[in-house]
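If you scroll down you'll find the structure; I have some questions about it.
A protein chain is absent from this complex, but the other protein chains hold their places.
Now for chain A:
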Amino acid sequence: MTRNETNRSRSSNSNSEKSGGGGTTAMRVIVPLQGVVQGRGGLFLGSVIPCAFFYFLQFYLKRNRKNESDSGEENPAASSPNSDSNPDSLDPTRSQSAGHLTELTGLPRSLSRILLSPRNSGGAVSVSGRVNSVTKGGDSPYYVGQKRIEEDPYDESSNPDGVIELGLAQNNKLSLNDWNLENPEETISDGLNISGIASYEPSHGLMELKVAVAGFMSEATKNSVSFDPSQLVLTSGASSAMEILSFCLADAGNAFLVPTPCSPGYDRDVKWRTGVEIIHVPCRSADGFKISMLVLDRAFYQAKKRGVRIRGIVISNPSNPMGSLLSRESLYAILDFARERNIHVISNEIFACSVHGEEEGEGGGEFVSMVEIVDTEENMDRERVHIIYDLSKDLSFPGLGTAAIYSFNETVVSGARKLTTLSPVSSPSQHLLISAISNPKFVQGLVRTSRQRLQRIYQELVKGLRELGIDCTRSNGGFFCWVDMRGLMSSYSEKGEVELWNKLLSIGKINVIPGSCCHCIEPGWFRFCFSNLSESDVPVVVNRIRKVCETCKSQN
């Protein structure tokens, strides 16, 4: 306002310039302003008119900008000719043909596109803020890849040119299924007798099942720790377990420290409904992607300066995506760090049973559970450690829907138990599991076979990639290879990584997870999940990558 008053005379001139053409218009502007200048009742007008003009200008510019971005967004969503034939055509974020994929130059790391322009018909009812975060995420390679798999899934015999899934962390070699085929009666006698399983059962798991799971977990840690069943809370999946812990250990607006690269699922599991933030602590290839305590501490300190309260640190062991095993010293260091800062440690050990590289001499390492580290510590330290475990991963039974939280903290156990009413394990699954994993012979055989299989596939894949000049970090556990494809990118940047990912999907027809989804600070790394592959699939995968390599080389 002050500005307008002092610039009165100047503004009248500039206004007349802006209003350009019509002399009448100019007069309409100038006359009231003259009134202002001459002090005649136009002080109001003299302030209002320039302000009004200013606001109209802003509005006009904003509208134009919005129209541009709208028309840009609608292309991928709206122009799918085959949308009706696809049963999932409800989803406008699905692009129906490969051509649309190349339009994805969007940045996976900082998605800002809202794919659905909200219908402003006046009657459109609005949904919560949470929905927007989903629609924004629809563009992420994580989901796009999955869609492509659905449309065109690889099958050795019936669809050899289909897209091979190396993105989803599943182990569907179906050892449990083999057992079921051999022992249908055993399964059924415990699982089917409906009157035993139809009623409400504790949502956090039957004690019988917890005892069995505790035994299974001991087996995974080679019996160096014995797990107490009463400290177990079972829930319908690892996502739910992570979310439950997030709800229990932090309030909205607090944060967890998460070393990266990390599981792509954390963005959803930790943050989505809880309002808890993630602060990434980058690890570098130069360090072999090991956690640096210095970097960790710096991240903590910076967060504190910004006024963000850190409530815990989330680690995974074997790590996702690298597959490396954390050493005893690292685990102790992390525990010390947590103790000094008085925060929690969430140790995601969902791949504990899939450790396949331990036998290797140098660089192999052993799997050490965080539980073992605190086993001999005092109470207070134990209360800050919480483990997540996933039976469906290690039993080759995706869709089983059984994961576990293990905690020494009674309040957490009690709170988590109540929360499982919202994500319970179904009773048929509980009973099936009880019969399956209470059989020690079966458990040992399953774990051993699974590990051997994983190791074989892993070694084959790594060998094949090496022949192409592509290296991976050393993986000793889990289902992933962390692959260094920096040499194939056209530019060392996020854009280069997305381009390469696109090529792998559309030319190579393999779905992998680009490092950006894992929040890796260095572009060019990719996560390959190999647990879905049979031995005969490995050469197919390698060949396809070879094709992509050749394309890249000829282009670069």
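Definition applied: contacts are C-beta pairs under 8 Å (C-beta built on N, C-alpha and C of every residue); 3 or more make two chains touch, one makes a residue touch a chain; residues count from 1.
The criterion applied here is as follows: contacts and distances are computed from a predicted model.
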Q) UniProt protein name for the omitted subunit, picking from "BBSome complex member BBS4", "1-aminocyclopropane-1-carboxylate synthase", "Translation initiation factor eIF2B subunit epsilon" or "adenine phosphoribosyltransferase"? A) "1-aminocyclopropane-1-carboxylate synthase"
**Q.** Identified contact with the non-displayed chain, of A:231, A:423 or A:455
**A.** A:423
(Q) Given that one chain is not shown, which residue among A:221, A:236 or A:324 touches it? (A) A:236
Q: Check each of A:222, A:273 or A:547 against the chain that is not shown and name the one that touches it.
A: A:273
Q: Out of A:287, A:336 or A:535, point to the residue that touches the absent chain in the complete complex.
A: A:336
Q) Which chain A residues touch the hidden chain? A) 87-88, 90-93, 116, 119, 121, 123-131, 134-135, 138, 146, 150, 153, 165, 168, 170, 172, 174, 177, 180-181, 184, 187-188, 191-192, 194-195, 197-201, 203, 236-237, 239-240, 243, 247-252, 254, 268-269, 272-275, 293-294, 297, 300-301, 304, 309-311, 329-330, 332-333, 336, 339-344, 380, 383-384, 398-402, 409, 411-412, 415, 418-419, 421-429, 432
